[in-house]
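The next block holds one structure in the form of structure tokens; read it before the comments.
Complex shown without one protein chain; remaining protein chains in place.
In order of appearance the chains are A and B, and numbering begins at 1 in each one.
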Amino acid sequence: MQGLLKRYMRNYGAVFGLIIIIVVSIMALAAPLLYENSPWMMVAAPLIPPFTEVAYPFGTDMLGRDITAGLVWGARVSLMIGLVSTIIALIFGIIVGAAAGFYGGSIDDALMRFTEFFQTIPQLALAVVIVAVLGPSIYSIMGAIMAVSWPPAARLVRSEFMTLKQREFVQAAIVIGQKPARIVWSQILPNAMSPIIVSASFMVATAILTESALSFLGLGDRNMMSWGFMIGASRTMIRQAWWMSVWPGVAILLTVLAINLIGEGLNDALNPQLRKRGE
Amino acid sequence: MDQPGILLSIRNLTVPLPSGGDRPYAVQDISFDIHAGEILCIVGESGSGKSMSANAIMGLLPDYLKPTNGQILFRDTDLLQQPESVLQKIRGKDISMIFQEPLSALNPLMTVGKQVSEVMQVHNEYPGEQRRRRVIDLFNFVGLPDPESLYDVHPFRLSGGQRQRVMIAIALALEPALLIADEPTTALDVTTQAQILALIARIQKEKGMGVMFVTHDFGVVAEIAHRVAVMEKGILVEQGTVDQVLNFPSHPYTKRLIAAVPRRRFDESAQASTAPPVLEIRDLKKTYMLSGGWLGKKRAIKAVDGVSFSVRSGETLGIVGESGSGKSTIGKCLLKLINIDGGQMLFKGKDIAPLTENEFRPMRNNLQMIFQDPFASLNPRHTIGKSISDGPVAGGKTRAAANIRTRELLELVGLDASSFDRYPNQFSGGQRQRVGIARALAMEPQILVADESVSALDVSVQAQVLELLQSLQEKLQIALIFITHDLRVAAQICNKVIVMHKGRIVEYGSPSQIFDAPQTPYTQSLVAAVPGKQWIPPGSGQQVSMPS
Partner (left out) sequence: MKFSLFLASRLGKALFVVLGVVVVNFFLIRLAPGDPAAVLAGQAGAGDPAYLEQLRASFGLDKPILTQLYLYLKDVIRFDLGFSYRNHIPVLDLILERLPATLLLMSSAFIFSIIAGVTLGVLAAKARYNNRRRWLDSAVMTSALVLYATPLFWLSLMGILLFSVVLGWLPAFGMESVGSKLTGLSRAGDIGMHLILPTITLGCFFMAFYVRLTRASMLEVIGMDFVKTAKAKGVPPDAVVRVHVLRNALLPVITFAGIQLGQMAGGAVLTETVFAWPGIGRLMLDALLQRDYQLLLGIFLVTSIMVVVFNLITDIIYRFVDPRIAAGARTEGG
């Protein structure tokens, strides 16, 4: 474990990413403390430019809502939706992938057809359709994101299981008489975890991007101020109030970038033998 | 064989390794010459630096390995001082190289004809129509069938031996003065290897080329070398004519290596047990169905086609065959790692073939396996102690009792007691195989299947592991089934040998019967293909002088 941390820390990008995520998380957790009022409340004069008033560092929008409050509360929405939908999608993907990879045969065929289907159809279009038909709410958004993000996890887990099943130490476990459940739990899964963890981090990034796209299109939950929504609301004011669209976008960019950097850092730290010499 | 002149001269070559390696130098201060018209074999174990020297000559070393000292003199020029443009002109034309892995050494997207003609194109030789003609001629020369249509074929359609012949054709296209061969037959079957060795020897004689042949196999050295250079950990420890080095080695390392070469044991007074066989296989069958994709045709491959044999306690049965013979499949069938399609497997008279996995599991301790790949047969995330004690625990023992037994076993296989808490990546290949043996023995089996268990090991380590297996078997009176592709290894430790070909048993007998009087044509060709079998390593009885 210490070796893992050390290797991770050597990657400056990964450390940078970690710092950003910690900042964003603190923002998200502290939102009710920092801004007690809902970000939807109109608190000041409309269209105050950023960096002009101390109380409203990032300015206000055309209805007088505080953009900084929106950024802080939006962090909650993005992180929560990103994390929760990823975890559930991951669990589903792991179950499907493990079953397909471990049992093989016709079970594998059937599950792969199912997975391929979800991977082929255009993801955002499906998400839009699901949210549109079921009505925009936090649950339909999470459901839509889960529906489109589980296939890559399933494929990854399946290929890991199929490879590991053929590895000699798994065959040895069968030969010495370990039961299948124990083999999956103690032999296969621990060795499959590294790519799964790395994949999970990229899934969170995609989930955040998808959620912001849905909110941008007006499909977000009406009660939750999301970065995507802020950008969507800013479209008509782009000439007059550039700051309404810039700051939320930067927030999304930094958060997703940070997560991607963490993912790459984890990948390098967990697979040191894959690094080529002299790199 | 005369020595007209020196073709290539390596003087005091030193290549340092980047910091963090297991030693400071990849090769250190090595010097040797290659003469025209001779085959010089560079022999050593893995990590000896033999491939490194070959790559250094061609300037093919990776960027982080730069020679810091020495000269490589070819026709009065020091190759180490030449710019890349000069070296490009020499490569493929004056000096050529062939590599070890025929599967990956050819561009998969280019036809073989084009790959051969590329070397001519790059050096502007054989313009126009002559080029294609030359390729066809070369294919004929190296023994490839139907050269005209072979021109437009892609590498994946050829067998390993055929691909290697294509590589040789590429290397010979411009009639180089020097051919460097880096373990070209290591990845091939023994019969294919014999053909390629013969081809190289013939070409060398006809063209009067100098050949530098890198290998780890002393049998190959005995088969084709005129002179030999032995390398250990980057240092050249001995060189001389093949007679000198193979029959009268002077350096202790060379002596150790030669002593480790598997040879027939002349003591065949093996106590033939009269007890009933502990394992009897009757008419075993296993067929693989290759699907041709969604709408393609299915093909059936009979991996094991009606095989019968038996083993007694204290007996070592060898199963020898080339790739595709079915020998490994038998191993997997015996351990019920795959389902069989016919036949009986009688363990002490009871047929275990029809048992389901749940029925068979309680009996698993009786049949154990030692695997081939020391790097893949241990879970990298478990300590050695856990890997060994998991078996008894799965069989119902407490972890504490299993751990005690594990420590005993570690001692038995010659490993330090502290190994218990360490991880596989801290051990060498030979040590990991010992762990594999301990793991198998922890189950107190009556039957042990060793599936190519020494094939991935260096020859000196291989000898140690074989010795360990033999002593353990004698002590514990286990029935040992030893699966291997190497007839020499089988001859060293087996009481009886089965020869397999295309899923069937073609011959059965004691090692001396197989070697001295093979009955079937396939066995005869297999025995004839064993490299250097006319050489008897010193210290084993008869001495035979090398044909020069």
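We adopt the following convention: a contact is a pair of C-beta atoms (placed from the backbone, for glycine too) under 8 Å apart; a residue touches a chain by one contact, two chains touch by 3 or more.
Just so you know, these numbers come straight off a predicted model, no measurement behind them.
Student: Of the listed residues B:36, B:73 or B:122, which contacts the missing chain in the full complex?
Tutor: Reading the full complex, the residue touching the unseen chain is B:122.
Student: Taking the full complex into account, find the residue in A:159, A:194 or A:245 that is in contact with the omitted chain.
Tutor: Answer from the full complex: A:245 touches the omitted chain.
Student: Have a look at B:48, B:96, B:379 or B:446 and name the one touching the chain we're not showing.
Tutor: B:96
Student: Please give every residue of subunit A in contact with the chain that is not shown.
Tutor: 13, 113, 116-117, 119-130, 132-135, 205, 209, 212-213, 216-219, 228, 231, 234-235, 238-239, 242, 245-246, 248-249, 252-254, 256-257, 260-261, 276
Student: Name every residue on subunit B in touch with the hidden partner chain.
Tutor: Missing-chain contacts on subunit B: residues 58, 60, 63, 84, 88-93, 96-97, 99, 101-110, 118-119, 122-123, 154, 156-160, 163, 167, 170, 292-296.
What we mean here is this: only the chains that are shown with their structure count from here on.
Student: What is the distance, in whole Å, between the centres of subunit A and subunit B, each centre taken as the mean of its C-alpha atoms?
Tutor: That pair's centroid distance is 48 Å.
Student: Going by the contact rule at the top, pick out the subunit A residues touching subunit B in the complex.
Tutor: 167-169, 171-179, 182, 187, 190-191, 277-278
Student: For the complex, which residues does subunit B have touching subunit A?
Tutor: Result: residues 18, 62-64, 335, 337, 361-362, 364-365, 367-369, 371-373, 376-381, 387, 390-391, 394-395, 436, 439, 442-443 of subunit B touch subunit A.
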